[in-house]
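With one protein chain removed, the remaining protein chains of the complex are shown where they sit.
On to chain A.
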Amino acid sequence: MLKLPNLNIGKISLLVAIMTWLALLFVDITRLFGNLNQMESGIAPEISYILEILFFIVVYLFFNYSIQKSEKNNFIDLIWRGATTGLVATSISIIISIFYYLLGDSRLASDPLLRNVFYHIDFAFVTLFLVSCTLLWKHLILYQRTKRVVQQWQAFEVGLLISMFFVFFNRNTLDYSFLFGLAVLVIFGASLAVNLKWIPYLTFKEKWKSILFLVFIQFSAAYLFIQVLSYSEENSIYLNLTDNLFLLSLFSFVFIYAIFSFLVTLFNLPTSSVFEQKLIEAINFQRLSQSIKPGQNENQVLDILMDSCMSAAYVDAAWLELKEHDEKSSIIHQRYLSNEEQVVLQKLIGSSKPFSDFKWDDKLQDNKTYTGKINDLKYKSVMMIPLTVNKNTIGRIFLLKEVKDGFNKEMINIISTFVGQACISVENHRLLNEALKNERYKEELLIAQRVQRSLLPSELHHDSTFEIHGFSEAADEVGGDYYETQSLGEAEFAVIIGDVSGKGTSAAFNMSQMKGVFHSLVQLNPSPKEFLVKANMALSHCLEKNHFITTSYFIINTKKKSIRYARAGHCPTLFYDAEKNDSEYLDIDGMGLGILRNSSFEKYIHEKEVFYKKDDILVLFTDGIVEAKNEHSEEFGYERLKNVLTENHEQTAAEIQQKLIDQVYDFIGSNTLPDDDYSLLVIKFNS
């Protein structure tokens, strides 16, 4: 509700203006009536002057408000507004003249009261026209304003305000002080009128329009000025409102600015096409530099590039070819040419200098352009620009003109700038696509990681007589280490640890095959040797020629307190003997799975059995642990592993596992990244 007054400033000021004008009319008519009838009405002329000033100010405020409200209007609309106000004021003035002409010598024609009413109407419209025009000029003058111009304008407005009150001193008569004040304001107005920065931004058509509208304004101003002069020449008995310093200053200001604008626009007409051209080039440049959005085709950039180059050099025909894989190239964009013509021209250009010097695999083609003439009936000059992305030439643009030497230095410069920018856009687009692709791979790899993690068991089978604890960490996102347990019935457990040759994704795939083999074979409850021989048979069909898997397979019997085991190329298992308080590696011969893919594999596999006692510890691990290197390329080694276990034999399986891993990480130090997978399985017998 509070906002309501703000919204209606325009309407209120209009209403106040009308009321002021009516009051002015009433006061003047009353005074005139009194004068005519030899009665002293007692109304001083100052009252009229005050109402006049009030009228000026309110009209000024009204137009100031209404122009600011329609700030979005372009220049032509603004000038048209001024022109229409001028035409309306002029028409009304002409209609009044015609009306009096038609009345002839009748009594009504000489009636002073009626004449005074019409005089007031004329006065109102002249004021409206001049004030609205002045404020339009203000808008134009302050286009691309500087601080100096704004200050100058404010001073001018103050001058105008003072000029309104000048009427109290000279009562609208043309004395010297009046002429002096007028001269000051005219010079001031003229100095402001040199601010014409808006004109170059008009297009050729708009310039013609604005010239026409400016002529209307000049005509209206001139006609109304003569009309106002004719009023003051009539030595009339009523109060002179129009020989006012404010109004006459505005007349001169409106007229001078209209003349200046008119002349400058006129002289700008021939060069406007150059300005428009530069503006289009700037816009094209901006369009080219906006990088292509992902998913969009880079062809769109090349399309803009073609249009930009063609308009920059007034080209008659053009095409763009892109290099394909096998020394061939395809035409992507073709303008104003038939396919047959293009083929003939391409041959002709390819055989003439300097175009024949072009080589696709030249690495120094950045910013290189080729211009020259060809021996053709229609086209006389040719420009060829290679498109280079990341130092590789990806295509060429051919521009053809019907005139000789059609490409000047400026055109060549702007075209190579366009081409450079377009190439950067294409390059950015390609880089962005690659980055997106990599992002996708990374995500896939994360999924693979999750899947692989789930392949390692979270729970390890055991009973109350022993503890078991496992650990596995891959160097890359996915790895090739594997361990698993299985219950084989009462008091018997199978334990396997494995390491797939190689690293990363390929190792991860083979690791999952190993898991499958383990779960199939463990159902048959094979002996460790049987297991390895069968696993070798199965994997011989699955593994690539140069891949192998090393594993150790154990069957723990908690009743017999025995461990039966076989080793297939896997690093030896560490065994802590509590009685001796010493650790030893279990020595047994073996061969990696997949190395020998026939029945002779069997003879390299052996099986042994050891018996354990309370507090003995079995540590299964992969070679990543013993081969872990520190920054001096020193390996963690079997000896260190053995010592750490012996020192920590009193702790639980989980603690020992943690201790071993901590020692490995301490050893490699924080500066080296693990370059192999680490896995560890600690089994501690409690009874």
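FYI, a residue touches a chain if its C-beta (ideal position, glycine included) is under 8 Å from a C-beta of that chain, and two chains touch if they have at least 3 such contacts; residues count from 1.
Going forward, contacts and distances are computed from a predicted model.
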Name per UniProt, for the chain absent here [options: "Glutathione import ATP-binding protein GsiA", "Putative secreted hydrolase", "Maltose/maltodextrin transport system permease protein" or "Anti-sigma factor antagonist"]: "Anti-sigma factor antagonist"
Touch with the omitted chain, as defined above, among A:V315, A:A566, A:I595 or A:A628: A:I595
Which of A:P457, A:P572 or A:P674 contacts the chain that the document leaves out: A:P572
Contact residue for the chain not shown (choose from A:R81, A:H547 or A:K642): A:H547
Residue in contact with the excluded chain [from A:Q452, A:S501 or A:S679]: A:S501
Contact set of chain A toward the excluded chain (per top definition): 499-504, 545-548, 550, 568-572, 589-592, 594-597, 604, 623, 635, 676
